[in-house]
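Left out: one protein chain. Kept in place: all the others.
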Amino acid sequence: MLNKFGKKIAIVTGLSMALLAGAGMVQASEKGSLPRIKWGFQGPFGTYDRAAMQRGYQVYKEVCSSCHGVDHLAFYHLGEKGGPFYDPEHPNPNDNKVVKALAKDWEVTDIDQDSGDEITRPAIPADKFPKPFPNAIAAAASNGGAVPPDLSVIVSAREGGADYVHGILTEYDLEKEAPEGTYFNAAFPGNKIKMPPPLADGAVEYMDGTEATLEQMSRDVTEFLAWAADPKMEVRKKTGFATMIFLFIFSLLLFMTYKQVWKGVEH
Amino acid sequence: MSGHSTYEPKYAAERWIDKRLPIIRFGVDFMHFPSPRNLNYWYAFGAILSLCLIAQIITGVILAMHYTPHVDLAFDSIQRIKRDVPFGWLLQPMHAVGASMFFFAVYVHMFRGLFYGSYKAPRELLWIIGCLIYLAMMATAFLGYTLPWGQMSFWGATVITGFFGAIPIVGESLQYWLLGGYSVGAPTLNRFFSLHYLLPFVIFALVFLHVWAVHHVGQNNPIGVEPKSEEDTLSFHPYYTMKDAFAIAVFLLIFALFVFYLPDALGHSDNYIKANPMVTPEHIVPEWYFLPFYAILRAVPSKLLGIILMFGAIVVLFILPWLDTARVKSMRFRPVTKWFFIIFVIACFVLGWCGAHAPSDIAIPIGENGMTFKTVSRIATLYYFGFFLLILPIMGWIEKTKPVPESITKAVLAGEA
Partner (left out) sequence: MSDEVIHDGEDEPTRRDFIYIATAATAAVGAGALAWPLINQMSAAADTLAASSVEIDLSKVERGQQIKVLWRGKPIFVRNRTDKEIEMADQVDISELRDPQKDEERFVPMPNGKINRHMLVMIGVCTHFGCIPIGEQGKAHPTSHYGGWYCPCHGSEYDTSGRIRLGPAPRNLDIPPYKYISDSIIKVG
């Protein structure tokens, strides 16, 4: 009995491993060199570092947002549970003072209610983050022919995920040669990236006083972008834990039921 | 094994219904269906598959409430589902992972059928309906994968619809008709959504026929000897309902592991990039369950021959009942064929592995330049077709099989079931 059960588990586990290995193999084909970091949000019990996310938001706003959009993010997302500026006393982001204040710092386009003309106004929590360029052609024209990718899904959209994003920011080597209009970056596949190094020590003055080194800012903005790509990660893993426990107990009960039903029956 | 019904309606209301539509009788007979008493856990995958179909339909219908099948809005609508729709973060991965689990289960189910000879008389039609279900599943999965409108969605669709263009004479017109234009675009996406919603219900109907067929001829069993008396069987409920329920719970554990902890592991990161007709991804790869066919496709240099072989790999399944000449059903008693089968399973895995890589990449670093994936694919493809077209017919004639037990009960008592 144990043999059959164990065999089933072994086969199933083996197949799952094979599947994962296969998946991993596809991803292993084209990587630049990436420094591996132990992010706090990895693993079955990972969580996002709230302070790092807040600093990362500041880096995004002050450095990245001039070229990179975060099309799938709205300001109210910042104030949701699990987000960088969540306030347990004001779970509705529309009531969250910090979120409202942060939103006001951005200008969004809107239609004048009387004339129908296009106007800009300060953002409110219900607004999405504004796009830096009206369309892809304008984005490419302003950036040497390359469209700066959307950052709200970048951590999911690249092999290597957070390590990749962090690597891009930290693996520039300006000593190395690169053709006109590109820069050498060890993390970028092909090593020639069109984006000039966006960060340098002290590029941002952190509100919480943390020293803004290149490494610090890279980690912080990566933490923010990891959340931006997967804001529901924490609730997903928490629910997963409860579900696995439940299913494990349920499997046990069903196994005992099966044994009881088949008791004394030759098979 | 379609015996007479054992249902005796007790209450007047039951009798009233039974006289007009014997649906309760149908249900009761289903529960009491005499099943071979020696079925092992490989036989639980039929029930698991039914669960997968229901789960995909339910999550799919729900996702369709929030998804927009337009090229400018599709990708965004799915991000909205994951971020804003209540429990969208759960429903979307359930559907995506569910598709993979569905194929995992169907492959186990098919390998089981191959090993135990469940395609042999009188179960040929049962097997063929199963092949039709498999075809419909593949079409459904392909259509569904285009809907997120990521890079892989778009370029995978471009590749697959390109196949139709390779058909001589009618190919180009057929492709133009399918796409609704000159390339994959907005009309394509919209109609793919409609068909993706439709096909699962076609699958549902085929499953109904499939289950009806198996109830008519009775289930096969690990020793391939048909039940000869009541002694050989057990009532489906509670014996197999509870055994299947346990198997389903374990299956759900694996499903949950992926949904909650590894939702993107079976996918490709490129599909998080919005579809761009101007930029082709470095490696266009289908989902894992299509990789073996992808390998067969790319094993031969000719585009048309590759397509023919790829479809041929599925067509050959349909004629399997007539290819295998053995009188003995279960490979438990066909010791040499059993090993050919094991190698066949390995060949399928090898094909899958090859499908994930570029044909020109080195697979095995032996010899002067190493063996490319293309070469390995060719060997595995040759074996795949050889297994069905040569090995099974020939082994059926020449193999000396082991003695088959007289009955299920005798085998059970001898500890050999």
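The first chain written gets the first letter, and so on, giving A and B; residue counts start at 1 in each chain.
Here is the rule we go by: a contact is a pair of C-beta atoms (placed from the backbone, for glycine too) under 8 Å apart; a residue touches a chain by one contact, two chains touch by 3 or more.
None of the values given here were measured: they were computed from a predicted structure.
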item	value
Visible chains in contact with the missing one	A, B
Touching the absent chain when the full complex is considered, from B:Asp72, B:Glu230 or B:Glu282	B:Glu230
Among A:Gly116, A:Pro134 or A:Gly264, residue touching the chain not depicted	A:Gly264
Hidden-chain contact residue, picked from the options B:Leu90, B:Ile128 or B:Leu266	B:Leu90
Residues from subunit A at the interface with the omitted partner, ascending	74, 76-77, 80, 92-94, 113, 124-126, 246, 249-250, 253-254, 256-257, 260, 263-265
Residues of subunit B (touch criterion as defined above) contacting the omitted chain	34, 58, 62, 65-66, 80, 83-88, 90-91, 230-231, 233-235
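Keep in mind that, in the parts below, only the chains that are shown with their structure count from here on.
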item	value
Rounded Å distance between subunit A and subunit B, as computed from the means of their C-alpha atoms	33
Touch list for subunit B against partner subunit A, complex	37-38, 40-41, 76, 79-80, 82-83, 89-90, 100, 104, 234, 238-239, 242-243, 245-246, 249-250, 252-254, 256-257, 259-266, 268-270, 272-274, 282-283, 285, 288, 291, 349, 352-353, 356-358, 361, 412-413, 417
Interfacial residue positions of subunit A with respect to subunit B in the complex	4, 8-9, 12, 15-16, 18-20, 22-23, 25-27, 29-30, 44, 71-72, 77, 149-150, 152-153, 156-159, 161, 229, 231-232, 235-237, 239-241, 243-244, 247-248, 250-251, 254-255, 257-258, 261-262, 265-267
